[in-house]
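The structure appears right after this line, and notes come after that.
Here the complex is missing a single protein chain, while all its other protein chains stay put.
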Amino acid sequence: MGIRVGLIINPDAGKDIRRLVSSASYVSNFTKVELGKRVVMGLNASKVDEVLIMHDNYGLGEDVFDMLSKHITTNLTLVETKGTGTVQDTLVAARKMREAGVKAVVVVGGDGTLRAVYKSCGNEVPMVCVAAGTNNVTGAYYDATLAGYAAGLVATGLVGGEGLRRVKSIEVLVNGRHADTAVIDVAFMRTPYIGAKAVVDVNDILYAVFSKGEPTDIGLASILGFIKPTSFESDFGYLVEFGGDGFEVKAIVMPGEFRTISVKGYRAVKIYEVVEIPAGKYVVALDGERELEVYEDDLVSIRLTPNGPLLINVHKVLNAICGLSLRR
Amino acid sequence: MSELREITFVEALNEALHQEMERDPTIVVMGEDVGVYGGIFGVTKGLLERFGPDRVVDTPISETAFIGAGVGAAAAGLRPVVELMFVDFFGVCMDQIYNQAAKMRYMFGGKIKIPLTIRTTIGAGLSAAAQHSQTLYSIFAHVPGIKVIVPSTPYDAKGLLISAVRDDNPKIFFEHKLLYGVRGPVPKEPYAIPFGVADVKTEGSDVTIVAVAYMVHEALKASNELKKEGVSVEVIDPRTLVPFDKEAVFKSVRKTGRLVVVDEDYDRCGFASWVAALVADECFGYLDAPIKRVTTPTVPIPFSPTLEKEILPNAEKIVKTVKEVVKKV
Partner (left out) sequence: MLTQDKLLEMYYKMVLIRAFEDRVHELFVQGRIPGFVHLYAGEEAVAVGVTSHLRKGDYITSTHRGHGHCIAMGVDIKGMMAELFGRKSGTCRGKGGSMHIADFEVGMLGANGIVGAGGPLAVGAAFAAKYRGSGDVVVCFAGDGAQNQGAVLESLNAAAIWKLPLIFVVEDNQYAISLRSLSSTKLQPRISTARSVAERAVAFGIPSVTVDGMDVLAVYEAAKAAVERARAGEGPSLLDCKTYRYYGHFEGDPMVYRSVEEVEEWKKRDPIKLFRERLVRGGVVEEVLDDIRRKASLEVEEAVRFAEESPYPEPSEAYTDVFTDPYY
């Protein structure tokens, strides 16, 4: 069956409410199609046999398919979804790709998209995110061609573990049961509803748990970034409690939006440590998207794990291949 | 005491706009080149300087948007005066005029009003060819819900425009391009001429001529010619087609027994035919001759001056037609 790689282009990435409340760019469908094409050209150059492309209801994957399938040696196949226009499409496509035995997945989207793919694809399949979302902490600001090429080199086995890095994840447990998983951050908010999903009012956050946060990140991770820079590689995360009279931190919570946030305190969270969140009615945001509601009588905790997504480090993969090219 | 000066048709319109905008802050003027340029024929000159860009709005070349914006602004309580540069451009915005402005009051049960004035230009004679020379008032008179105003003198232009701006219905105000430079006496202060009141331009006993806009002047020229030959002509300018002063026409025809309608719009299914039909219905027993129409044949307006002259109604053609009617006594 040859070497397969998945490509998921999220039509909804970079289009949410933050276009109205911040200076976030609108990431157009046309831009995403171009990114997708460049990914495929990179995969084609790395001699992948087949690229499985998610069929989305905007027809972005279809456009990539139509424009390239006759011009390259790599086979292109569209993976059907129900075309619901929701995250369900990504979840279904990612599951089908895992079942088809893909050796890597390239995601065109932001942190929210990567999280959805990770939830469905698991943590064994290497993945790389081409930055096309609002926040792109996990995304590679490399050209999509390079991301595709790197994913192909990993998939074909030309580059191994040295080009990959395992990141952490944060599990949310409600009444002892696994409720959901985030890659970067989980925020407990007093916002009254899930609504438009994206976190816009950071002053509504009461508690947040981070697996990563650096000053170069945009989004909630920026808050930790300016308090206590923490990388994906470090074997701990942080719990931050907001409000009160502790100290203030200035962070970039949305593109172009500096906010000064009151922090009561923070502490490190170790791998596998379970942290109980004080009882309350919260909207829970995972990687910046409000997704879950919990109530006063729920027992809510989080657990930091070392078993997050297996991310492809484009820089390392491409450096590794330089030597190989010379030997040939 | 009213000060009567001789000013041009353009100046009369301009003065009406200035005075009405001064009086009523809900009046706004919008259209292509109405601001900085002062209107392609100069009708809105000085308004931007006097009333500022909030009230005198240069629009993109986007008739559907700005004619429709006029309708929407009228619905929301303003009194917009929108300029459609040439009536020939109606094709790109007809829905907003025909289906929206014209019908809203009726469709919505008479509970609302659309005090919108659309000013536009009509008329051939400048070799402006098929898309800048038409006289399409008949099309707008055809649909219910639009008042159709067609002034022929500077005096009427000012008085009718003031009435138009103050009226609570959608109106189209047609300005003939050849009239813009015509001079005439116009009072300085504002005055309103009611719609639906014809003006008898000259009294006569042998034949009635109904004419509007520039054709009023051709009809009067013809009347002078005919007078020399002993034919007494009564020229009636209805000034507004909707509402139309039928009684004035009927009264005149009952007296003269003959009717010639002069109409620069296309002949087929046009204004002249409608007037002829009304008179045939109401005054048949008074008619001493068939009703005749002097109109523009239903062909596109040609460019070449000789061709254009061939098709347009004029004094000479009116004289010829009147003679035919009078001969049949």
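As written, the chain order gives the labels A and B, with residue 1 at the start of each chain.
Just so it is clear, contacts are C-beta pairs under 8 Å (C-beta built on N, C-alpha and C of every residue); 3 or more make two chains touch, one makes a residue touch a chain.
All of these numbers come straight from a predicted model, not from anything done at the bench.
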{"item": "Chain not shown, its touching partners among those shown", "value": "A, B"}
{"item": "Touch with the omitted chain, as defined above, among B:62, B:131 or B:224", "value": "B:62"}
{"item": "Candidate in contact with the missing chain, chosen from A:83, A:122, A:229 or A:280", "value": "A:83"}
{"item": "Candidate in contact with the missing chain, chosen from B:100, B:223 or B:321", "value": "B:100"}
{"item": "Full-complex contact with the absent chain, from B:242, B:283, B:312 or B:325", "value": "B:242"}
{"item": "Option touching the unshown chain, where A:37, A:165 or A:197 are the choices", "value": "A:197"}
{"item": "Residue ranges of chain B at the interface with the undisplayed chain", "value": "28, 54-55, 57, 59-60, 62, 64-78, 80, 95-96, 99-100, 104-113, 144-145, 147, 167-169, 196, 242-244"}
{"item": "Where the unshown chain meets chain A, residue by residue", "value": "11-12, 15-17, 19-21, 26, 28-30, 55, 57-59, 62, 78, 80, 82-86, 192-197, 200, 293, 295"}
